[in-house]
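First the structure, in the form of structure tokens, and then the observations on it.
Every protein chain but one is kept in place in this view of the complex.
Per-chain numbering from 1; labels A, B, C, D and E assigned in written order.
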Amino acid sequence: MKSEIKLFENGKRLDGRMPDELRNIKIKAGVLHRAEGSCYLEWGGNKVMVAVYGPREAIPRHTQNPLRAIVTARYNMAAFSVDDRKRPGPDRRSREISKVISEALENVILVEKFPRATIDVNIEVLDAEAGTRCAGLTAAAVALVDAGIPMKDIPVSCAAGKIEDQIVLDLGKDEDNYGSADLPIAISPRTGDVLLLQMDGHLTQEEFDKAFDLALKGCHIISDLQKKAILETYQSESGGD
Amino acid sequence: MKSEIKLFENGKRLDGRMPDELRNIKIKAGVLHRAEGSCYLEWGGNKVMVAVYGPREAIPRHTQNPLRAIVTARYNMAAFSVDDRKRPGPDRRSREISKVISEALENVILVEKFPRATIDVNIEVLDAEAGTRCAGLTAAAVALVDAGIPMKDIPVSCAAGKIEDQIVLDLGKDEDNYGSADLPIAISPRTGDVLLLQMDGHLTQEEFDKAFDLALKGCHIISDLQKKAILETYQSESGGD
Amino acid sequence: MKSEIKLFENGKRLDGRMPDELRNIKIKAGVLHRAEGSCYLEWGGNKVMVAVYGPREAIPRHTQNPLRAIVTARYNMAAFSVDDRKRPGPDRRSREISKVISEALENVILVEKFPRATIDVNIEVLDAEAGTRCAGLTAAAVALVDAGIPMKDIPVSCAAGKIEDQIVLDLGKDEDNYGSADLPIAISPRTGDVLLLQMDGHLTQEEFDKAFDLALKGCHIISDLQKKAILETYQSESGGD
Amino acid sequence: MTIVPSIKRDYLANMAKNGKRADGRAFDEFRKIEIETGIVSKAEGSARVKIGNTQVLTGIKMDIGEPYPDTPETGVMTTAAELIPLASPDFEAGPPREDAIELARVVDRGIRESQLIEVEKLCIEPEEKVWMVFIDIHILDYDGNLFDAASLASLAALMTTKVPAKRFELGEDYPLPIKEPPISCTSVKFNDVVVMDPSLDENEIAEVRLTVATDKNEDIRAMQKGLNGSFTRDEIKKVIKASIDNGKKIREQLYKSIGK
Amino acid sequence: MTIVPSIKRDYLANMAKNGKRADGRAFDEFRKIEIETGIVSKAEGSARVKIGNTQVLTGIKMDIGEPYPDTPETGVMTTAAELIPLASPDFEAGPPREDAIELARVVDRGIRESQLIEVEKLCIEPEEKVWMVFIDIHILDYDGNLFDAASLASLAALMTTKVPAKRFELGEDYPLPIKEPPISCTSVKFNDVVVMDPSLDENEIAEVRLTVATDKNEDIRAMQKGLNGSFTRDEIKKVIKASIDNGKKIREQLYKSIGK
Partner (left out) sequence: MTIVPSIKRDYLANMAKNGKRADGRAFDEFRKIEIETGIVSKAEGSARVKIGNTQVLTGIKMDIGEPYPDTPETGVMTTAAELIPLASPDFEAGPPREDAIELARVVDRGIRESQLIEVEKLCIEPEEKVWMVFIDIHILDYDGNLFDAASLASLAALMTTKVPAKRFELGEDYPLPIKEPPISCTSVKFNDVVVMDPSLDENEIAEVRLTVATDKNEDIRAMQKGLNGSFTRDEIKKVIKASIDNGKKIREQLYKSIGK
């Protein structure tokens, strides 16, 4: 899996980025008409659309929790979002990602306010490069704000990784394929609490610390972009009236 | 798909029919013991068996409509009814046909009389040539009468099409494969209301009018056969007593 | 299917057994912590684990019988239990075996004592040679006793068969593949009532009688092993206190 | 899972005590059987069998496919049964359930284990191409005793099947190579009475069921016990005897109906 | 299966009696249409179409596969539609349901039967290798009239699709060979009024629906009636006429948007 492609040239990465540099990120909230909250996000070559519905009564009833709302994130990749067409429908990978994103979002949503309800977060990956789970979670957080769902904080996600023995921020496609470690995290930016954490690859304890710090730094930068996008929606909404 | 087979010879079609001639049609009602109404129909090389159950309580309950009965037609082709064995179970084609037949039947059944009920119409194609949806709907109408389901009218279905630039009635197998348009319709014969209408192929507006007229003509001929079959059942039933 | 392998040598079978000899059988009850009753059984090369849960409320409710408990045996082969890996999940063979075992167990369990309940009997085949259904049913009976489920009798199962025109007890793997008949039965040992009976192959009426007698004999031997295993559990339990 | 229809049971049990069945048959008597072949023109073989009002249609399709690796020179057969909702208000659409699976497997084993089809003659090219035989059983009208009707329809369909060699450019069509068929007869027991060829009502109150397939030499070729009741050894013997007797008559009718 | 929203129906029917629609359109008028292509970089072709607030994204993927045995020299096309829960509170996750199947089949037939894609030009090696075209329709925002939005998005995506020859080492990429596209226009009827391009509310109270695809010669290329209401012959004629008129305008916009 890990081959001899050169991932650095003159201290720069294949796409010209510095080791601690994010790919370009664009976030726009309130892009869909039917959804109660929505967000369109471009992150490097990733394009993600998120729609939030709810809180509404969970159906069938036996899925209801009498004390709080359940949060159901549904991460889905469009058939055409990858090089070789993906069969439509959930697979094991998408079901695992849906699970870890649901858990991360549940942490910040004030679920106790909506007993017996469900809050549905639909994440559609329209174009996929690397890092779609971070992109999906980040967009989902904005869509939840757009839907007016009360939250303790706006969660945000970013990854760091290791390529050619260097720790870098936000792996691109080739870096993901040929790098030697990937560490996606999600945090509550206000407290620094870790809501999502996965690691595949090989990191010494020192490298882990460095990668974790870098991912944290990325999270905080992106958190600002989220807030800006939310603000823009409010402004355009009031502007539009 | 459209090749150079000759579909006319001396003004006659491959099977010797004139352009406005139907294939042979045989209809027999009341052929099954368990079903509340049934019909066996042969139409050219098509053999279709229909059984009607209901009105009975729709289960599960969330499928019930509190104001009227739901009509569920289930069109199914037997695995052995076609040249290459068909995998058992519904496919996208059969589900679409089930849907358009259900909708056509719902139009004439007095569904308001049976709130919360379901009326199930099971259509089994045992031998398939061309035109099974018309055959299935026509047989279903007779089986509904046999079951005593109250209806505004007895719907009837027939197709017309275009082969070698001629408009003809009731396409046969090769005509369906090599012809250039197929227009199946179903009507309420008393009013002429159109209950089913599909068209694939290529027709000018004039050709459409001509084909539609021809299909209507076919419907009225078949409508008489339906009524004859229903009458025969009543007679044989009273004769048998 | 039936080839020219020699299944007898000097009056003995391939594995050295005499015609009326069982394979080695080891039975141990109470081997699992979570299950309400359990049994681990080795029978020749077969290894079977059974866990019993219940009686508990049957869910969903429409599966409940208001007059008695339902007994749901679930026979499952582990993917690695056979030469060529088996796809996980039930297939038609395992569903049929689950059905005949459920029916045999229902006969002896006092189901009237537990209206609306289900008693679940999970049979996992971890290593499969021949005769897994007999092994599974025999182990299930012990696990039911271990769970304290009241029964009229402890059912027991064994097969006889025909190889090279001889009737033999308890077919081994090659005998099953190359023999000419297999007759698995299950009985209630106290009354001799036949609870399970299947036969594949070719037996004259006389051969059937002989095979049936031999299988009965096997059942009674195994019945003693079941009782010994149950006794050992009680003793070790009281010894442990 | 339904509550036993106790009134029906009492009524039939009372009649049985006096040696009678609701439709006037003797305990070991079949209903009228009708066998008709060549029903479906698209199928390589087909037959419709009626036992009383029970009506089953079996169609046979053949195709060319790869053999299984462990039997590189033998044809492949597959049996599927559908309890289509056409046949009974109690049958549901959807994937086959336990009852349909047991039915298909019992018919399948009856054909497979009795080596009815000479599958070794269905090899076209070892390891590459063999004939595949698909046996599809459609229940059209369910009025009791599915096992025997499904089995008999499948036999009649197979015995009149033509291998479609011409369609695959392998010479002329020829009859599917078939051996002597074993005939299935099914009995059920309720209130200590055993009756052959159960009607729908008898099927519904049955405590236990036994199907026995026998051949013209009166040998046993397959057995399957069903339901949660039990048989005594003596009852099993009697069922075998009655199955042989009825099997003989049905075999004659089968041969006659297919013109042999 | 839902109860007809009768208040909504009364309101819209009353407006219609006075010749009006809730959003001010004429009966035969479409909402504003936007067409944008080249949306998805991973796809061989893609387009997002908005009709009012309804928003559909179609992506085209191409691959190499085996042709069907009966058409050994023609490419293969497949159309799938997903009514993903993103687009409406009423759409559910899971396998496609009747509505999605009908949608996919109508779009598929519109492309297939009109021979829009020149599939005979998609053969690489007869009987062995042909191009496969996968048309995947994603509904992003559902505000009525899915059929036309899905069909138009699929046309725009196909007309801007590049065959990825280079990726498979078969020379340079080239445009997917395409003929003249038929344009689908959908009308619905409620309370004896027929309106074109139904809004979500109009869709919900519709008694019957008719989709008509017409080409630039004003010929009819496909029709599909839906729902349990009925049309008179006269209504059908009028719908065809209105579909031709609107089709003409939409065709112009389509060509313009893809730069032709």
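By our rule, contacts are C-beta pairs under 8 Å (C-beta built on N, C-alpha and C of every residue); 3 or more make two chains touch, one makes a residue touch a chain.
Just so you know, these numbers come straight off a predicted model, no measurement behind them.
Of the chains on view, those touched by the hidden chain across the whole complex are A, C.
Screening A:Asp15, A:Glu106 or A:Glu232 against the full complex identifies A:Glu106 as the residue touching the chain left out. For the chain left out of this panel, the touching residue among C:Glu9, C:Asp84, C:Glu112 or C:Asp165 is C:Asp84.
Shown as candidates are C:Leu22, C:Leu126, C:Met151 or C:Leu216; the residue that touches the absent chain is C:Leu126.
Remark: the residues of chain C touching the chain excluded from display are 32-35, 45, 47, 49-51, 53, 56, 74, 76, 78-85, 88-90, 120, 122, 124, 126-128. Interface residues of chain A facing the missing partner chain: 1, 63-67, 70, 92-93, 95-96, 98-100, 102-104, 106-107, 183, 188, 192-205, 208, 212.
By definition in this document, only the chains that are shown with their structure count from here on.
The minimal number of chain-to-chain contact steps leading from chain C to chain E is 3.
Taken together, chain C and chain D share no touching chain. Centre-to-centre separation between chain A and chain D, using Cα means, comes to 58 Å. Averaging Cα coordinates per chain places chain B and chain C 52 Å apart. The complete set of chain-chain contacts reads A-E, B-D, B-E, C-D.
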